[in-house]
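The following block contains the structure, expressed as structure tokens.
Missing here: one protein chain of the complex. Every other protein chain is in place.
Labels run A and B following the written order; every chain starts at residue 1.
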Amino acid sequence: MVLHRAARARLAPFGAAVLVAAVLVALGAPLLAPYDPLEQNLGLALARPGRAHLLGTDNIGRDVMSRVIWGTRVSLVAGFASVAVAAVTGSLLGVLAGYAGGRADGLVMRAMDAVLSFPPLVLALALGAVLGAGLGGVLIALGVVYTPTFARLMRGQVLAITAREYVDAARALGAPGWRIAWHHVLPNAAPPIVVQASLSVAFAILAEASLSFLGLGIQPPGASWGSMINAGRGYLQQAPWIVFGPGAALFVTVVGLNFVGDAIRDALDPRL
Amino acid sequence: MAATASEPTGDFTRRDFMKACAAASAVSVVGRVRRATAEAPKKGGTLRVGFYIEAATMDPHLSGSKVDRQIYHNIFEPLVTLDVKLGIKPGLAESWQQPDSKTLVFKLRRGVKFHDGTDFNAEAARFNFDRMKTEPKSVRKGEVASIDSVDVLDSYAIKLNLKRPDAALLATLTDRAGMMISPKVVQERGAELGRNARGAGTGPFEFVEWIKDDHLLIKRNESYWNKEGGPYLDRIRYRPIPDDTVKLQSLQAGEIDVIDYVQPRDVAAVKADRNVAVVDVPSLADFAYQLNHTRPPFNNKALRQALAHSLDLEQIVKGVWLNVGRPANGPIPPTSWAYDKSIAPIKRDLAKARAKLAEGGQSGGFTFTMTTNNLPINIQEAEVIQAQVREASITMKIKLVDAATLLSDGNSRNFDMISYQWSGRPDPDGNTYQFFRTTPGTSLNWSGISNPQIDSLLDRTREVSSQAERKKLYGELTRLLQDELPMVFIVHPVEPKAFSPRVQGYEPIPDGMMRFKDVWLR
Partner (left out) sequence: MGRLVLHRLAATVPVLLLVTAGVFALLHLTPGDPIDAMMAESVDAEAKASLRKELGLDRPIHEQYAAWMRRLLRGDLGRSIRNGEPVIENVSRRIRPSLELALLAMAVSLLIAFPVGIVSAARRNTAVDRAGTSFALFGICMPNFLLALLLIFLFGVTLRWLPISGYTDPVEEPLNGLRSLLLPAVTLGLALAAVITRTLRSSMLEALGEDYVRTARAKGLSEWRVIRGHVLKNALIPVVTVLGLQLGTLIGGAVITEYVFALPGVGRLVVEAVFARDYPLVQGVILLIALGFILSNLLVDLLYGWIDPRIRYR
């Protein structure tokens, strides 16, 4: 078992490195990108990777490398923001359900089950159509899709914790409900939530890419890795770099984030 | 003379010679077409066709979708049909006359039977026109609106009494509005006809079965009335393949034999592929953007013109369409007799654009939103246009929507500039009237333009019957449209169709409809 953890731990620095690199690239995009990602050069469309354009150009002559670099922002924002929305909303609902109990609990949990029974892609599609196109719509859609996981988790934690003695003791001493929630419940419930959140970010980034692939999400001329892959799909034979540039970036980022998520889980939850 | 005239000379019979002439004249008009001269057509085989969506209904009177038409032209026949130059030639009607501008008399072909065995005659024709006008769900009502009543003169002649002169009517009758369905099938089957068209048509092929989402099958009509040429194929199988890339790859992998459209980005590669034959079919379509005249900023004519002059149509056609099409000067395509090549497409002129901006009171530029479909080529075009207008200090935002939302936004005039792609009609009236005539309520006139000069021009084109006269009127209209700008026209696309090399005898007609009567498989 110990050996097992050690092996995992070796990968964690790699994951951390990827995450740090991604954040740096996202923040430093204006400085790092060799070209303006929106600059079109129709004469140089579909150029092979070379000196001038490290990852070649796309179908209207934009530098793929620069677009991949700027796309990092979109992916990271989409991943972190949607998980943040889901974690906060889910946690609040979970606390409400676990603490209030009875009717409220039943209602919230039924609602969460309802959301879970929905095929997630269809839910995102419908929400996207209602909210209108754009990154905001995707964030909300993904937030909604992931909320039940957090809600259930938080509720479970609340139920487990409020059953413990020190809460009884606090109640007996006359502490108001919210105080108990703030000082006792939340700090103890936090670790599993953080673990779940860190594991979810990678999937949220993948999900955003899938949605962009289907045409939802960020509007042109902005680009996310998913929409770039979708746009490059028709050129797979002629100019595969349009797909592989963002594809590789997506893959590496998701792998790295997975490692980080695993490491956090190992650190915070030694039982597993 | 009498003895030798009927002898074949070597291998070449008189019929083959006539076919060779027909084939040769077809080649001279459009792209590469396989000639049927050297080899004799063989009977047999199943042609596998890939289309981009599923057909919607098998009832021509209720149909509103383009893909339906592709299938109809093989199992149903209209009264009159188109030739390669968009001229009108006899179909189920042998001949026609116009004794006056409000009367149209058709002499119908004898000896034609529907696939269910009943005769095609004047009664059947009248039944069809009545149904188009009175059936509540009929989508053809607008197309036959000018027809007041239909009289049966004798068993093979009908007279159409028109409410007003309609020079475009004959061309409309070359498509769904002129297609004849068996009255017996309609009466017996009713709404079922939408799913099952067995026995309903008169065409070279007849309906066999339709397994939704999988395939639609038609087979050769052994008792087809036209004994010249085909049909040669045993069966034709239509399959819906919504994904372009997959569709093309299916053709290249030999899984299907025909596809109805090759994306511009694939054209060069496909032409270089020896496993595939490509035929460029200049279409009747026009791709444009409608500008909303009922609200800012485009209720201001100077700003519309500023926009038009900041566009570089040649760059768009070259960079986005890869020259699979021509820059457009207006709604009328180059394939039409009404096309006036002396009118040039609006040229890019940034100085003029800026002058127009100032004239419109926005010398610092303005902002607007373009609503367009969520399809790769639309997105590309939008991005290129966005960059182009930026150079004239105009800021354009892009809003991507799905098809249903596009229609909804267009119909409710909830847009500044919205993408509109019209598949085109053989008569220029079909590309113009319903878009530019003042129309109250919901209509295809999404821009909301209401210009008395344009209105009177459009009305005259319907009244006048001489083609030369109408051509002059359409020329005037085109110039006026370039000034008033209810739409900015971008391109008249070419619709390249691709085939497996086994497919022979295809004759492309500019309406883009794939008619397989004389097609055979090697």
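Following the convention adopted for this analysis, contacts are C-beta pairs under 8 Å (C-beta built on N, C-alpha and C of every residue); 3 or more make two chains touch, one makes a residue touch a chain.
Please read these numbers as outputs of a predicted model, since none were measured by experiment.
K.L.:
Could you tell which one of B:Lys85, B:Lys212, B:Arg295 or B:Arg522 touches the chain left off the display?
P.N.:
Of the listed residues, the one touching the omitted chain is B:Lys212.
K.L.:
Looking beyond the chains shown, say which of B:Glu94, B:Asp402 or B:Asp455 touches the absent one.
P.N.:
Selected residue, touching the omitted chain: B:Asp402.
K.L.:
Per the definition of touch given earlier, which of A:Ala204, A:Ile218, A:Val243 or A:Val260 contacts the omitted chain?
P.N.:
Of all options in A:Ala204, A:Ile218, A:Val243 or A:Val260, contact with the hidden chain holds for A:Val243.
K.L.:
Would you indicate which residue among B:Ile147, B:Ile241 or B:Leu473 is in contact with the undisplayed chain?
P.N.:
If we include the chain that is not displayed, B:Ile241 is the one touching it.
K.L.:
Which chain A residues would touch the chain omitted from the figure, given the whole complex?
P.N.:
1, 3-4, 7, 110-111, 113-114, 116-122, 125-127, 129-130, 202, 206, 209-210, 213-214, 226, 229-230, 233, 236-237, 243, 247, 250-251, 254-255, 258
K.L.:
Residue by residue, what part of chain B touches the chain that was omitted?
P.N.:
56-57, 64-66, 136-139, 141-142, 191, 194-195, 212-214, 239, 241-243, 246-247, 249-250, 252-253, 255, 401-409, 411, 423, 434, 441-444
One rule holds in what follows: only the chains that are shown with their structure count from here on.
K.L.:
Return the distance between the CA-based centres of chain A and chain B, expressed in whole Å.
P.N.:
Each chain reduced to its C-alpha mean, chain A and chain B end up 46 Å apart.
K.L.:
Can you check the complex and tell me which residues of chain A touch chain B?
P.N.:
Touching chain B: residues 38, 40, 42, 45, 59-61, 129, 132-133, 215, 219-221, 230-231, 233-238 of chain A.
K.L.:
In their complex, what parts of chain B are in touch with chain A?
P.N.:
So the residues of chain B in touch with chain A come to 244-245, 263, 265-266, 269, 315, 318-320, 374, 376, 379-380, 382-384, 386-387, 397-402, 405.
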